[in-house]
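One protein chain is absent from this view; the other protein chains keep their places.
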Amino acid sequence: MARRFPVRLDIARGKVEMTHGGGGRAGAQLVEEIFFRHFGNAELAKAADQAQLSIAGGRIAVSTDSHVVSPLFFPGGDIGTLAVNGTVNDVAMAGAQPLWLTAGFILEEGFPLADLDRIAASMARAAAEAGVEIVTGDTKVVDRGKADGVFITTSGIGVIPEGVSLGAARIQAGDAIIVSGSMGDHGMAILSRRESIDFDSPVESDCAPLNGLVGVMLAVAPNLHALRDPTRGGLAAVLNELAHDSGTGMLIDEQAIPVSETVHAACELLGLDPVNIANEGKLVAFCPAAEADRLVAAMRTHPRGRDAAVIGHVTPGQAGLVRMRTRFGGERVVDWLNGEQLPRIC
Amino acid sequence: MARRFPVRLDIARGKVEMTHGGGGRAGAQLVEEIFFRHFGNAELAKAADQAQLSIAGGRIAVSTDSHVVSPLFFPGGDIGTLAVNGTVNDVAMAGAQPLWLTAGFILEEGFPLADLDRIAASMARAAAEAGVEIVTGDTKVVDRGKADGVFITTSGIGVIPEGVSLGAARIQAGDAIIVSGSMGDHGMAILSRRESIDFDSPVESDCAPLNGLVGVMLAVAPNLHALRDPTRGGLAAVLNELAHDSGTGMLIDEQAIPVSETVHAACELLGLDPVNIANEGKLVAFCPAAEADRLVAAMRTHPRGRDAAVIGHVTPGQAGLVRMRTRFGGERVVDWLNGEQLPRIC
Amino acid sequence: MKYVDEFRSETLARDLAATIAREADPGRSYAIMEFCGGHTHAIFRYGVQDLMPGNVSFVHGPGCPVCVLPIPRLDNAIEIAERHKAILLTYGDMMRVPASKRRSLLKAKAGGADVRMVYSVADALKVARANPERQVVFFAIGFETTTPPTAVALLTAEREGLANFSVFCNHVLTPSAMQQILDVPGQSIAIDAFLGPSHVSSVIGSAPYERFARDFHKPVVIAGFEPLDVMYSALMAIRQLNEGRAEVENQYTRVVTREGNLKAQAMVAEVFELRDSFEWRGLGAVPGSALRLRERFRAFDAETRFALTPSTGTDVKGCECPAILRGQKKPLDCKLFGTVCTPDNPVGSCMVSSEGACAAYWSYRRHQAGEHMPAEDEAFGEEAVA
Amino acid sequence: MKYVDEFRSETLARDLAATIAREADPGRSYAIMEFCGGHTHAIFRYGVQDLMPGNVSFVHGPGCPVCVLPIPRLDNAIEIAERHKAILLTYGDMMRVPASKRRSLLKAKAGGADVRMVYSVADALKVARANPERQVVFFAIGFETTTPPTAVALLTAEREGLANFSVFCNHVLTPSAMQQILDVPGQSIAIDAFLGPSHVSSVIGSAPYERFARDFHKPVVIAGFEPLDVMYSALMAIRQLNEGRAEVENQYTRVVTREGNLKAQAMVAEVFELRDSFEWRGLGAVPGSALRLRERFRAFDAETRFALTPSTGTDVKGCECPAILRGQKKPLDCKLFGTVCTPDNPVGSCMVSSEGACAAYWSYRRHQAGEHMPAEDEAFGEEAVA
Amino acid sequence: MCLAVPAEVVSLDLETQTAVVALGQVKKQISIALLESVTVGDFVLVHVGFALNRISPEEAARTLQLMAEAGLLGEEEAA
Partner (left out) sequence: MCLAVPAEVVSLDLETQTAVVALGQVKKQISIALLESVTVGDFVLVHVGFALNRISPEEAARTLQLMAEAGLLGEEEAA
């Protein structure tokens, strides 16, 4: 049988062309020689309309995120690592073990194939680290000027262990609020590369899969109430959402929030607050106060939880309000970030 | 507790602003007042990072598609109906019953909220028709000029009934090739609205969910070998893919392929072939020849299969080659569409 | 970080709070207007008010450059971007400030206008160099702190002959605003003392404030921007008031001198000249309160380069920004606060910048609002906004 | 559809095939060159060759406007879009035609050039009207069929004073090409008869082909584009050959007359004049074979409006397009066919348009290629392409 | 490129020299600037948005007739 693609893709010098999106042979070749090559697994290689997977009965967690980060490559990662971890983590925040990912690519005409190849390699590495397989996907091409290089939407499926039930509804007054590590690294790494802001610093994105850490946490605290990864909008957004959704108040201690010196300095430079800056490898946990110390101790044994700390607690009354005792000794509301200051960090 | 969003979104006159994507209150409001309002279901309303769903053990089908169709609104549907049906159908092509969808939105700054609302309403209607729930999602905003209005990536999960096993690998020489109805309606409806082509015609997209029809088919032909929806690239692309993946040849009869008079005429006008034009509510089925008539008869009882017809059969040898006996009495190869003629139809 | 962390010490704050509590005369109250939005921000961000005795209160002044820009000027900026299709560059906070007809630069951008945020006017020059075929306009706003960088940019543009670059100048002067607040004929002023601008003073020096202390007999303390600076400056003001003094004192000596940055002043003088009068949001027309480009820089003046339509846009009825900017009302006195007016949908300019009193209140103190906040089931339609 | 379906009747095709089989002399062979790509397309699309007896074969001629455009002209088109930053508009097939250094308009577009497909030159005028600040260039290619629409567009542009519009003219003439194929000094021609152009003839009439029939003693049958037209025209040619005649016969009388469309001819004559010589891919420089804009339309001539660099780009070594376009080789004679040269990665122009012989072979007949097709395990690197 | 299709003229705008033509239910606006005269009901040959020529119904019928006659010879053969 004749080979379908006699001439290999010129990945080193080629660019995405409209032809790659027209439903013809060129698109099939792009998918095979870049995505199948990197993601390679039996299910994907079937090149079917869908993946067909065997699953045990029970509860599953399903999540999706579209990734539009700019720039595409940043210190500590790229849109590929982000696309995998961003969804792996949302699945893990249900206490689930993520198993499978899907990936939808929207490519802008003219995008260098070498960059796409590099991004696919990052996705493959991130998937391997998280222990998930990219089992099906889709690729579209839009005219130049109708996208921004590449957008990647991933969806993830994970299995929730028997007995685990996490969610805002379980948060209650008295719960300890725990973060797994320093706040703001991802967002600041992105900002340091933004054209109109750029500064030099050693700050790198914390982009990483959290399912391993969650496994460790569930082992010592199966009665965990809720998990959430403080991504877009940072810690402040997550606390506000959960305070609202759980009908509780929250009080956190600025002093207790881990923030690296560099992120702190960059925040001073830009007039930003670390609680508003995105993370991609951190989580916030809510658990009964009595279990907090044991949980933090366990988290600190895992590389992704080394700087875990209790940062506050859930209060009765003042439902939906998040307050902070400032490092200076005063008190203030912690609000969502207002306005559009930090677009396209994920 | 204070309402989070005291002033309602101005859907009639408002536009998407960068603020809606920054991870702040504005984005939460957009999601709540447009997406939750239309898609409303208990799981989505939790506004969690993920949906948590109960599933029976067995085999599931998982699929994803990014939708970048231009124009966004076209005769017979819009990007919303397409985004739902495009994924519902890919799940259904495994013989699975689709249950849940996820939806990732990439919005271009300046996109009218009224259009977004209309698209969300279409999605809700399409989901209801297909019997699926949109259980989780994500929304991103990019600067004007970095997208094209809205892109929607959906993923779907469905459960494959016990004993059903569909796939290219099961296709074998002698199989009948069946299509469920007329070819080319969707792609031609899109083309009729393209700025540089525009013509008037009554052709409408066939965009529709196929899971109902698949259910009917499995009931009479549980031994079905394979299903595929001939979307981008049309019938020609699907047959070429499957001939390649199954290592068979195929021979179809031009005369037997249902094509509406209008699509036929439009193809003449544009120099296109209906076998290369996309469909979004049609399927191609492969089954043992002996079962073909019974299957077609059953299909014709379903509104989505009224024009079902056997169009050819699978041949031994000439693996990967698709041939057509032309209406004129000659024979030719049916190839993928070459080049970029029909971008962004889905 | 040096010169930052040591001025945020919690221990010292606690001690200073005790000293203030001891020295503040329980038999009177102390209304201290922090002129600058930077101070407003620090007070809220660090919860400084919490550390003050009940009879010492901060009154938020007009020193937020975003807050004081009147609607007609903003309308003109939008016009430059929309009608004249220029690339309009501005500092971030301006994007959401409400203009006429519920417009804003952000909405203009969403509508297709090429409006971009810059961190520095130096970046504006870069954009102009990179887009020689486009008109590139820097929407200059701010007090004496942002004015010298604009002057440098204009001198650079002149030297380079950067013909597509121009400045839409809205630079304003702090002393004139202070004058306006103090000089309300027939009214007694409810402000006992001022915290003077820190960074503005680092440019113009402390001398320009001496006449206010003298003429209006109000203590002025030039105060640093860190929370301890604010607390200690408040203490200095309380001491002046207790002692019946009314002088300009300088708490921020590590940066501010009596004469200021003479080189920066010279560059400003070379490029700009006084306008006869300028409209301030809240304060109305204030004579000699703003700058415009000198004749020599006419070619770089967006006001002459583009035919701009005089706008008659006015503030939304019900918005108390004017009174708040004069120190006569507090954000919670505004009926729109937190109901139709939030940082996501600001009605007035004070709800935009984190230096604006309303935004600061919203972000950091709104739990004190009590019954002012709308209940879950109240409906607030857009009709509430004129 | 009227005038379509009845010319595609399978029954009639079978009958005509039998007639041809009966009339074709088994003692000889009939090599019939279909001059036009449109005929080539119909022959492949409908499988007409399958219906012919073994001794009647179609030879594919140079009548594909996409195929014959030489690389240097294409290089110039790319230059107009890339270096001169014009909006370049062209008919779809041109997008993938290989230029120098493996470039194409499609790749130029992917690299940021503003290249757009149009269905009609009328759309090009619309683009020019909608973008008055941009240079808008129509990349005109084609034979006498596409030339009259270009003439109409230029007359319209002149009337409207559409100053930003121009045409990069590459219109060529079929009779000169036919002349070139027949007039190979010292070589005998392996072509027995011609199917003459259908749509070209509808414009220029059948008269221009009379001298070929006369001078070279080759039958010419002006043939319609539907498959029955082609079959019946082949029969007409076979009959002429059997009878020793060499005339111009017109099968396509429903559209073609001896004199053609006089109004269209007049408009073409008003706008264009003959070039002394023009380079054809495959045929080399052919005297008097192409048109250029007359002096009166100089303002709309892209060749004078833009300074274009003479290109020395040549066809890729190994590509047999030139011989194929002359009817001397078949696609399967090319070593690159289906290996390095496919419609997705065309090496030569004949692999691009569905009217190109190689593309038609690839799309419709490649199963006949047998051992010419690469095996699954053969490696084909880019190094195979010079 | 050389694609041309026969279509029926369903309306005319002599001012703008355009016509709407129909192929079955598909309608498209084209230019008639290249034709001397055209009336509603005429069939024209449409190429890149222009009518290149009118189609003669009589000649079309004659051609079909000729082809049918030629085919008869073959039919006999085949029979």
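Points worth noting:
To keep things simple, chains are lettered A, B, C, D and E as they appear, and every chain counts its residues starting from 1.
Quick note on the criterion: a contact is a pair of C-beta atoms (placed from the backbone, for glycine too) under 8 Å apart; a residue touches a chain by one contact, two chains touch by 3 or more.
In this text, all values refer to a predicted model and were calculated from it rather than measured experimentally.
The missing chain, though absent from the view, touches A, C when the full complex is examined.
The omitted chain makes contact with just one of the residues C:I71, C:A264 or C:A357: C:A264. Counting the whole complex, the residues of subunit C in touch with the unshown chain are 1-4, 6-7, 12, 14-23, 36-38, 63-66, 91, 93, 119-123, 141-143, 145-146, 148-149, 152, 198-199, 202-203, 224-225, 228-229, 232, 235, 251-256, 261-264, 267, 353, 355. Considering the complete assembly, subunit A touches the hidden chain via residues 199-203, 261-262, 264-266, 268-269, 271.
Definition applied: only the chains that are shown with their structure count from here on.
The set of chains touching subunit A and also touching subunit D is given as B.
Among the remaining chains, C is positioned farthest from subunit D, on the basis of C-alpha centroids. Each chain gets a centre from the mean of its Cα atoms; for subunit D and subunit E, those two points are 22 Å apart. Multi-chain contact residues, meaning those touching two or more other chains, occur in subunit A at positions 1-2, 17-19, 24-25, 338-341.
Within subunit C, contacts with two or more other chains are made by residues 96, 106, 343-344. Inter-chain contacts, as defined above, occur between A-B, A-C, A-D, B-C, B-D, B-E, D-E.
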